[in-house]
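So that we are looking at the same thing, I have put the structure below in structure tokens.
Apart from one protein chain that is not included, each protein chain of the complex appears where it belongs.
By letter and in written order, the chains are A and B; residue numbering begins at 1 in each of them.
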Amino acid sequence: MTTTPLVSAATLVYRRDLLLAVRHWGQAAQPLMFFAMVTTLFPLALGPDLGELRQVAGGILWVAALLASLLGVELLFRADHVDGTLEQMMVSGQPLAMLALAKGAAHWTICGLPLVLISPLVAGGLGVPGAALCTLMLSIGLGTGILSALGAIGSALTLGLRRGSVLLSLLVLPLAMPALIFGARAVDMAIHGESARGPLLLLAAMLVLAVTLAPAAVAAALRISAE
Amino acid sequence: MNWTWFHKLASPPHAYRIAGSLAAWFGWPAFLLIIAGLYGGLILAPADYQQGDAFRIVYVHAPSAWLSMFIYGTMATAAVIGLIWRIKLAHAVAAASAPIGASFTFLALATGAIWGKPMWGTWWVWDARLTSELLLLFLYAGVMALRASIDDRDRADRASAVLAIVGVVNLPIIHYSVYWWNTLHQESTLTKIGKPSMAGEMLWPLLVMLLGFTLYYGAVLMVRLRAEILRRERDASWLRAGAGS
Partner (left out) sequence: MNEFFAMGGYAAFVWPCFLLATVVLVWNVVAARRLLEAARSRVVRSSNAVKDGS
């Protein structure tokens, strides 16, 4: 009897999630719309002066991306839990942590990557100069990666709980604060024309840490939650 | 190595009994130490050169801040032991510790903020250490909320254990990021509350308070632990024999 190599199994999981997201693209688009709407709230609340908005644009964009990612991560495991696919994954003999990594990567592709791509459009509305857009996209990219990892842990822990979504946010937000600090700072520095290498490197380091450690935590949490 | 003594220790009836005596062994010294520390800090110690008598707040602020972190570390350690060796008592220790830790985090924040008013002029300043304490409070809240939301005790124990461990791994990252964020945004060099350079007469009451508070936590933990053990062992026969002691 031959067993499926891990890479094929992981790729299978990844592609399946992408296919499902494409089929329900309306649902996948919700975090994007949330992001666009939240960033629109601030000019409405603070006034249309682009000069003023520019001062706080880094923070606004990052908080909005953080909240949008949280929205997106809730459903990471729910559908699979409900229809039994998750159980199949757990008994499949494949390392659950790797499958969790594949699901996390799929989630980032569906939720995080689009955020990265539309962030320049939204940033323009907050007075962010063109020169800062590259740093913006990079920082949002790294940041949403970290959030996908942290969110996966939260999602696995709160699987199937009533009011799980609020609890999920409460659990993930404190963990995400360091990334927020450096991510927003990176965008801010770019807006003011300084090199944002420092914060970006720190973000990258956090991402590496998250991708390395989170899958094991997610796998442990899934086993605990799905008994 | 023969581990039976350890497993015997962790068995509920033994743990219940031992926790009972430990509560007294921790509690009375704690009480005496805290009284001594208060006397030393409020009466014996001279006023600080820069901060005057306001610095005396350190005698409750620093021990609370210390406990808030020590208890989280204990909780996380218990979580690891509970998850890896599947010792129920460890989960009980973690469950009992969380509310105690949260209360001291709150106390550290409140005393820190009150101390800040005469020192900085406002009730809240995003000082690195206070902000770290605030995030620690959020972490405690998360662990307690998660445990409370799960009905199945076993799942609740293990889920909050995973969360506690994820939190403790994050703690150094949080401390560093907040410190960096704070120094970045602060134009003036503000005196950090909490560490006036202390000579002998000011220092010993602080050490006494730190020790007193730590023993106090031990005592309260033992009482809560007994309650946890009783709750978890509800139908066990050893209870009917005589849990009244």
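Note that contacts are C-beta pairs under 8 Å (C-beta built on N, C-alpha and C of every residue); 3 or more make two chains touch, one makes a residue touch a chain.
Keep in mind that what you see is a predicted model, and the values were worked out from it rather than measured.
Undergrad: Where does the absent chain touch, in terms of which shown chains it meets?
TA: Result: the unshown chain touches B.
Undergrad: Can you say which of B:15, B:57, B:146 or B:174 touches the chain missing from this structure?
TA: Only one of B:15, B:57, B:146 or B:174 touches the chain omitted from view, namely B:57.
Undergrad: In the complete complex, the non-displayed chain touches which residues of chain B?
TA: Considering the whole complex, chain B reaches the absent chain at 34, 38, 42-43, 47, 52-54, 56-57, 60-61, 64, 99-100, 103-104, 106-107, 110-111, 114-115, 117-118, 216, 220, 223-224, 226-228, 230-231, 234-235, 239-240, 243-244.
Criterion: only the chains that are shown with their structure count from here on.
Undergrad: For chain A and chain B, let me know how many angstrom lie between their CA-based centres, rounded off.
TA: 32
Undergrad: Can you name the residues of chain A that touch chain B in the complex?
TA: 153, 157-158, 161-164, 167, 170-171, 173-175, 177-178, 181-182, 185, 206, 209, 213, 217, 220-221, 224-225, 227
Undergrad: What residues of chain B sit close enough to touch chain A in their complex?
TA: 83, 135, 138-139, 141-142, 145-146, 149-150, 152, 155, 158-159, 162-163, 165-167, 169-170, 173-174, 176-178, 180-181, 184
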